[in-house]
Each structure stands twice: as structure tokens, then as C-alpha cells.
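The structure appears below as C-alpha cells.
All protein chains of the complex are present and in place, except for one that has been dropped.
Take a look at chain A:
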């Protein structure tokens, strides 16, 4: 950096930099620049690998890009045709509903509450029990998604573990993946994802000072009162953060559903990611597939905004 004639040779101290004159203001600008500099590579990577595909997908959704046929060679701008087709597609409302159902049932209700419940119980349990429970829960999360998906398939399939256990008790289980596909994938996702919420809540509960809970206890607050009036408000930010993360993760779950049911039978477990994959790669219609992806992006954005708003008041 070359120091211009107006720049004082002496570096302004942080305490003095704000009320100082024009020369040091330029110095602070320089400092801001050097402070921002280390963020450069990260920002560039984010732009290339996150923003880039998002923009490409957004652009692609207005074209008839395809993997085969004449449109693979040259794609045309077709405006909102893909969206018009999507909103007229009878599968779309079903798919949208299934996606919301999947997110609410498996993430917001299942993973979130089960994770919180296990975390609370583990705080009270002795070390051995909590160790065993923790390992059991986390092991499902550690598995690669494809392995977890095959495990879940083997568990729920017609001749799978679940039905064999039921047969041991003299009961005949349903063909879960066929007759209750959404229940099967929701349970599988709860099984796989609860560990994340559990870990977030365990960390959060450890931050709740014992004195506060003890004080409440002395004041005569019972277990449920302490939970609702002390613990939950104190970990509110963790709850919101956790909800946001698991919602976005669950919104994009593909492998689990694809392996277990491939979106079937019929379209009865075709969530938006499955639908986007089918359209883009099975039917080679990249333009239409990216239109679905864009809609998913918007749904994710809506959820995020709700959570970020919820996070705001507790922030002071």
C-alpha cells in the first residue's frame, strides 16, 4: 500500500480513530479493507459454488434446456412456460403437500421434539445410560445417507426386519413401503436425523446455569413449569437455529426417499426433490427440473425468514 501525502505517518489508535479528521478516516477505510480481505476467498467460493448454481438454476428455469433432443444442443428462452406448466401439473400440488408434510412431520415434530426429549432425559440419566443412548442415536446420523437409506429399506420392506419381528409376536405387518410410504419415510428420517437435534439441545442445555433452575426449584416451580418457563426460554435461540437447520436439511432430502420408495407407489411419496430429479434426469427436462428446484428454494426461503424473524426479539 502506498501512503498518499494526506495520510498521517502515525497509525491512529483504535480509540482515536472515530472522532479523528479526514486523513485518519481514510486510514480506517484502509483498515476495513484489510479486515474484509480474509473474507475474500470464502466469499468467492460461496459465490462460485452456492450463488453460481442458484443463479444458473434460476436462469435454467426460464429455458427449455434438456439433456437430449434438439434442445440439448441449443436452448431457447421460454419465459414463464415452465412455471405455467408446473402450476397446471396435477402432480405438483400433491408433491408440494407431501414435501410440507415430510418437513413438518419428520423434522419439526419428529426430530425436534424427540431430540429435545432425549437431550432432557440424558441430562438427568447417569453417565453410562446417557453414553449408550447417545451412541445409539448418533450412530444413525453417522451413517452415510445412502447406507442409512438401505438400512431403512431393509427394515421396512415387505420381508424386512420390522415384519419379521412382528411375525415373532404372531402379527402380520403391512407392506409399509407400499401401503404407508409417507409414514415409512417420515419414520426413517426421524430415526436418521434426531441425533442432530439431540446434540444441539444437549449443548444448549449445558449452557443453562444450574443456579437458575435451582432457584426456580426453591421457589416451588415443578418440573414442567421449570421446563416451560425457565429452560425453554433460555435455549430459545438454539431451538430456532436448530429448527432452521433441520428444516432446510429435510426439505432437500432425496436419497432416503429415492432408495426406499422412489417416490411411489404412484406419486404417493414424490416430494419436490424427487419430482425435480425425475423431471430433470429421468425425462431429461433440465429446464422444468430447475423450475421445481427454484420453487423449493423459495419454500426454503420462506421457512428461513419465519425462523430469522422468530430469532430477532430474543437477541438483545
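Here is the rule we use: a residue touches a chain if its C-beta (ideal position, glycine included) is under 8 Å from a C-beta of that chain, and two chains touch if they have at least 3 such contacts; residues count from 1.
We take it that contacts and distances are computed from a predicted model.
Colleague: Suppose you had to identify the omitted chain by its UniProt name; would it be "Membrane protein", "Extracellular solute-binding protein", "FMN reductase" or "STAS domain-containing protein"?
Modeller: Answer from the record: the omitted chain is "Extracellular solute-binding protein".
Colleague: Would you indicate which residue among A:28, A:255 or A:284 is in contact with the undisplayed chain?
Modeller: Of all options in A:28, A:255 or A:284, contact with the hidden chain holds for A:284.
Colleague: Thinking of the whole complex, not just what is shown, which of A:33, A:46, A:80 or A:109 touches the missing chain?
Modeller: Result: among the candidates, A:46 touches the missing chain.
Colleague: Even though one chain is hidden, which residues of chain A still touch it in the full complex?
Modeller: Against the missing chain, chain A presents residues 42, 45-46, 49-50, 66-73, 85, 88, 158, 175, 178-179, 200, 203-204, 207, 235, 237-238, 241, 244-245, 262, 264-266, 281-285, 315.
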